[in-house]
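Structure first, then comments.
Removed from the display is one protein chain of the complex; every other protein chain stays in position.
Chain lettering (A, B, C and D) follows the sequence in which the chains are written, and residue indices restart at 1 in each chain.
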Amino acid sequence: MSKRKSTALWARVGVYAFLLFAAAFFLLPLYVMLTTSFKTMEEIRLGQIFALPSSITFDAWRAAWSEACTGVSCEGVRGGFWNSVTIAVPSVVLPILLGAINGYALSWWKPKGSQWLFGILMLGAFIPIQVMIYPLVKLEAAIGIYSSLPGIVFVHLVFAMPIMTLLFRNYYAGLPAELFKAARVDGGGFWRIFIQLVLPMSTPMLIVAAIMQITGVWNDYILGLTFAGRENQPMTVQLNNVINTTTGERLYNLNMAATILTSAVPLLVYLISGRWFVRGIAAGAVK
Amino acid sequence: MSGVNIQGLSIKFGANEVIKGLDLQVQEGEFLVLLGPSGCGKSTLLHSIAGLIDVSGGSIHIGGQDMTDAEPSERGIGMVFQSYALYPTMTVEKNMSFGLRVAGTPKAEIERRVNKAAQMLQLTPLLGRKPAQLSGGQRQRVAIGRALVREAGVFLFDEPLSNLDAKLRAELRRELKLLHQTLGSTMIYVTHDQVEAMTLASRIVVMKSGVIQQIGTPAEVYETPANLFVAGFLGAPAINLVPVTVAADGVTVNGALSLQLAAGRAKAGQQLVLGVRPEHVRLQADGRWRATVELVEPMGNHQVVWMKAGEQGFSAVVHDGRRITAGETLAFDIDESLLSVFDAASELRLN
Amino acid sequence: MSGVNIQGLSIKFGANEVIKGLDLQVQEGEFLVLLGPSGCGKSTLLHSIAGLIDVSGGSIHIGGQDMTDAEPSERGIGMVFQSYALYPTMTVEKNMSFGLRVAGTPKAEIERRVNKAAQMLQLTPLLGRKPAQLSGGQRQRVAIGRALVREAGVFLFDEPLSNLDAKLRAELRRELKLLHQTLGSTMIYVTHDQVEAMTLASRIVVMKSGVIQQIGTPAEVYETPANLFVAGFLGAPAINLVPVTVAADGVTVNGALSLQLAAGRAKAGQQLVLGVRPEHVRLQADGRWRATVELVEPMGNHQVVWMKAGEQGFSAVVHDGRRITAGETLAFDIDESLLSVFDAASELRLN
Amino acid sequence: QAPLKAEVIHWWTSGGESAAAKTLAEAYKAQGGLWVDTAVALGEQARSVAINRIAGGNPPTAAQFNTTQQFRDIVEQGYLNNVDDVAKRDGWDKFLPEAVLSAIRVNGHYYAAPVNIHNMSWFWFSKAAFKKAGIAEEPKTFDELFAALDKLKAAGLVPLAHGGQPWQDGIVFTAVLAHYGGRELYLKVFKDRDPKVIQGEAFKKVLLAFKRLQSYTDKGSPGRNWNDATAMLINGRAGVQIMGDWAKGEFAQAKQEAGKDYGCTPGFGANAPYIIQGDVMVFPKTNKPDQIKAQQLLASVITQPATQVAFSIKKGSIPIRTDVDVSKMDVCGQMGVAAMKDKSRHLANGEIYITPDQNGALQDVLTSYWNRNIPVEKVQKDIVSALK
């Protein structure tokens, strides 16, 4: 008994030790980023990256948010925030929805020939996206959505399709087939089953998909830059302008602050999404 | 309108042919019970009627229409799955109402039907729970409820009461019978409970390895089993089987019994098997044979007595309360008119 | 060594107390059958004995040791889950042998045990299949097999035979009994099948809503039910319950029956309920009462006759083959010595 | 009348650069224009955005570019408007050095407006480090440079602060080739790409000197950013860095003053070649009269003397024309302007003679050589094939 208790205790200690160790590994760069963002450039030049800032200054944060100049405009990363939101909302919702529908159709209905479609799509996932930019520009120019909000959303849709489809297809393939049978007897047509039965069971995957898509879209800037048009430039364009200079002076404290600020939205999503990671979605469904 | 007509049905899983050229006519409004050993293809048959597995051959007509390739939802069926297949994310109430909501039934009507079914299945206090929070029997009742609310033309029940206690089962059995009468729907019902089979069925189908062995009323199947398999499968305790050889005159067997076999059905020297139901073995002082009691099983309202006469072991059911003890020797007799006679080679019934 | 001793056990799901201060001693080598209506807490009790749910109060000793907080694997238990809980990615053979392989049992021994169980459960040809490729009954048998190979000190069976056909069920019942005798392990067995309960149990526990109603041998529970619930729960068709009022003298009831009640157990004017098993209602020409037949259910080896005497409906079991038709009026009698008498208010047995 | 709107794509994104860009925008505004800014970090990226937008039919009014072979590519495709009218009107021929003119002229037409001149191979010295190592004077020849480096090494300092990234390796190579190998060899290699010269002894010596410089770097050099290397000079840990004129920005940020805290030279000796590279502004093809007007106005504004000085002071580069007031520029800037006045010192950056592809291949060879122990003969052979 007591031996068991003590082994359980040790197991517990082991679990926490591992998690804390892992957390340390994961958080180390964040620590460096944070401390750097509070330092002055003089202090940073000393090269003591692990040292705490001798005195905390918020200048870099302020500059990153609202003052830093990239080109003629000096509004920090704040400038593109609403553009990013405007791009992100449809570019997250549409691919996830379409991915879920695709995954559902591919895994449960399996229309003839669809596996070929999926195969090609998955192969497409292995092409570096930059190679596809030029033809896509031509395509969008031809159909007249180049340099517009629909233009950028369409591109995000294209690039998200393989992963989103894969994600949902494999997830649905793991659900008990009996449920599909029951739903078909209950008279659910393709869409009914999807909306009323499948979607509610997809919460964990929807969360994962949202995490991926939000991160992807939010952090993208090359596509936004190329396809969104001047009016819709996402905030990452500013971020990259801030941190991606080669031949101008580089302000590391500002870079770090800007990076953290720009990641705030995905980070918030990560934190909030947690409560949907519940246990046993499919449990108790079938005997 | 909703009879089911199955012709030459064949179903394969890979190389394994599970249903083999099966023909079955179910009349409209009939209550058909499917019986058969575990793994004989009962669930597979129901699934194919429901359109949930693709058939390898043959046709299925429902209500006169060829439904072999129709969508499950098109077929006008309600089904209880052996494995329940409840929707895990929906509450009991949602589970039951899903089909109706999909069909666009008016809200009030849905509520009425769900409440009616919940009441009948004693699920009312559980309507708000999710399947994972239910006991096995409760889940099974939700599965029944989900089928019932559909008020379909054909109901397919796959062992719907197997996880319920005897009392509830008896109640539900009665409710189902009532429902069958009021709705007039066709019911195809798989069960392993012979009481259910006997009380519910207008006809019983006995299957073995994907092949139908006999179709008939409960009494027919029980009293005049078509072959050795059916005889042995029905009845608890099982029928007593006695191998015998026909004597020269063709109607008396082993010198002691004389049987009414249709002329020409048996010839001298032929190997037969006699089937005697345990309840037809009468322990009476003036019996023609004697046997030694080996084991007595008290069953509440009756006892089962396991005996041996010579090499032949057999059982008898005793209803009076008399004390019988192992080791005792008793006289017994049987009524020849209630005997079943089978050919040992073909296993088919002869009388 | 492996008796089970449960004291003051309480289990809650949220606010819902499913097991309420339950005490239960199971002797080593005993075959205890748990009976109770669907949702009364049987599975929950088994799960708590196995250590699979945390108890809210009370203690569980197994083999004399406090195991309330022990790991399931340390309790020396084999269990069949009501929902089977097979490992979906493993073959039948792997499913059965997994526990042994992990425990480091020698290969030959594993093979021996698995083959033995597979043979007993008629699973040998299916050893290479995955659970999804099995019929319901086959899955259930795999679940039994997985428990059996453990040859544990305590076996917990949660409705292990519910999805099997009567014949197989009878065979397995016998095998389990045999196994129980050879292994000498303690068995706690949930079933809804009264034949199983009667034939297997050394004692029966009847539960209701998480509370034990009666513990006793099958005969005790059946013949002298401790309260109205137990009486009504056991027996099919159910016991006939007749509400009566005690006459002035305290021993005759409604002027027609005289009962042997212990002095002082009932007083004049008290409301009682009499319980008469259907098989104790004897249809005989010289019976003291008459009733009209409402429904006759043929059951193969017996008939159940539903009758009405005045306002009181009741059933009788008839074993001789005589033809009874609905509408007929028959005389009947009952044996007062076999009556159960309950207090209508407390529902407890009085005689 | 509405101002002439000009959308400009450029990669001046750092603080100093954007201040410089702002001077252009303001000058443009003052003369009746409206600068619409599209800043995109990294030259490659900005160029590819411009090209994609041209291809997609939504070109900007103007785009920053480099006068490399790629510039000639898009001219050949007919994607650019020329600014011959402006050049004629403003008389570019008169005040722009020939080196600049030839860079923006294709088939006799001017397809770009020059913005500034960069020299990417300056030598920077840390006075603090030199003092610590006991070096009294900044080197005047390449041999003195090696001597200084040796002294720095002996003093336990990092002699050469270097960021081991391919483009920085390239900068060092260019500097060695121009200042150690000399002007003739430089042109033979880049302009003529003469295999015999490349496999000859003189070039071999250049390569060996280049590799010798590598031995003065510290272990942490690979992957380091150029400004971290500059920081080593600023805090006196390292003595010398070879880097473009934008390094001044870092010194300025650290409040160090040219000539006082750090030294600089664009080469050794009075006749040392001055390597010219410049940013230019190109004007994608459009038929809209408004846009063409905007393009021409912009071309004109950019090249005006006042704009030029204001821009270069902020940017750290030097003006494209020498007829300007340099008094506000720092010592290094003035050195640059002085060098620019002497036409014989002009030397175009190698990239102008070779395609980006060849340049890249050359960079691959150099960077391998810098980082690995490869026989110099093989490197010579590889360079021949890279420049083929």
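Just so it is clear, a contact is a pair of C-beta atoms (placed from the backbone, for glycine too) under 8 Å apart; a residue touches a chain by one contact, two chains touch by 3 or more.
As a convention for this text, contacts and distances are computed from a predicted model.
Participant: As a check of understanding, state which of "Monovalent cation/H+ antiporter subunit A", "Cobalt transport protein CbiM", "Dissimilatory adenylylsulfate reductase alpha subunit" or "Sugar ABC transporter permease" is the UniProt name of the chain not shown.
Facilitator: The UniProt record for the chain left out of view names it "Sugar ABC transporter permease".
Participant: Of the residues D:G57, D:G236 or D:P356, I need the one that contacts the missing chain.
Facilitator: Only one listed residue reaches the unshown chain, and that is D:P356.
Participant: Thinking of the whole complex, not just what is shown, which of C:D23, C:E71 or C:E109 touches the missing chain?
Facilitator: If we include the chain that is not displayed, C:E71 is the one touching it.
Participant: Among A:S73, A:T86, A:N232 or A:T259, choose the residue that contacts the chain missing from this document, as touch is defined above.
Facilitator: Answering carefully, the residue with contact to the hidden chain is A:T259.
Participant: Just name the one of D:E7, D:E138, D:D218 or D:D330 that touches the chain not displayed here.
Facilitator: Of all options in D:E7, D:E138, D:D218 or D:D330, contact with the hidden chain holds for D:D218.
Participant: Taking the full complex into account, what residues of chain C touch the chain not shown?
Facilitator: 47, 50-52, 71-74, 77-79, 81, 83, 85-90, 98-99, 102-103, 130, 132-133, 146, 150
Participant: Considering the whole complex, not just the chains shown, which residues of chain A touch the missing one?
Facilitator: 15-16, 18-19, 22-23, 25-30, 32-33, 36, 47-50, 98, 101-102, 104-106, 109-111, 114-115, 117, 119-132, 134-136, 139, 157-158, 161-163, 165-167, 170-171, 173-175, 189-191, 204-205, 207-208, 211-212, 215, 218-219, 236, 239-240, 243-244, 252, 255-256, 258-260, 262-263, 266-267, 270-271, 274-275, 277-285
Participant: List the residues of chain D that touch the chain left out of this view.
Facilitator: 44-45, 47-48, 51, 55, 69-70, 73-74, 77, 164-166, 218-225, 355-357, 359-360, 364, 367-368, 370-372
Here, only the chains that are shown with their structure count from here on.
Participant: Go ahead and note the Å separation of the Cα centroids belonging to chain A and chain C.
Facilitator: A distance of 56 Å separates the two centres.
Participant: With centres defined as the mean C-alpha position, give me the chain C-chain D separation in Å.
Facilitator: So the centre of chain C lies 92 Å away from the centre of chain D.
Participant: If I count partner chains per residue in chain D, which residues reach a count of at least 2?
Facilitator: In chain D, no residue touches at least two other chains, as defined above.
Participant: If I count partner chains per residue in chain A, which residues reach a count of at least 2?
Facilitator: Chain A, residues with two or more chain partners: 287.
Participant: Using the touch definition up top, name the residues of chain D that touch chain A in the complex.
Facilitator: 7, 10, 12-19, 21-22, 25, 35-43, 45, 48-49, 52-53, 55-58, 167, 225-228, 231, 234-235, 244, 246, 249-250, 252-254
Participant: Under the touch definition given earlier, write down the residues of chain C that touch chain B in their complex.
Facilitator: The contact residues of chain C facing chain B are 13, 35-39, 42-44, 82-83, 133-138, 141, 158-159, 162-170, 192-195, 198-199, 218-219, 222, 232-238, 277-279, 297-302, 317, 319.
Participant: Write out the stretch or stretches of chain B touching chain A in their complex.
Facilitator: 47, 50-52, 71-73, 77-79, 81-90, 98-99, 101-103, 130-134, 136, 139, 146, 150
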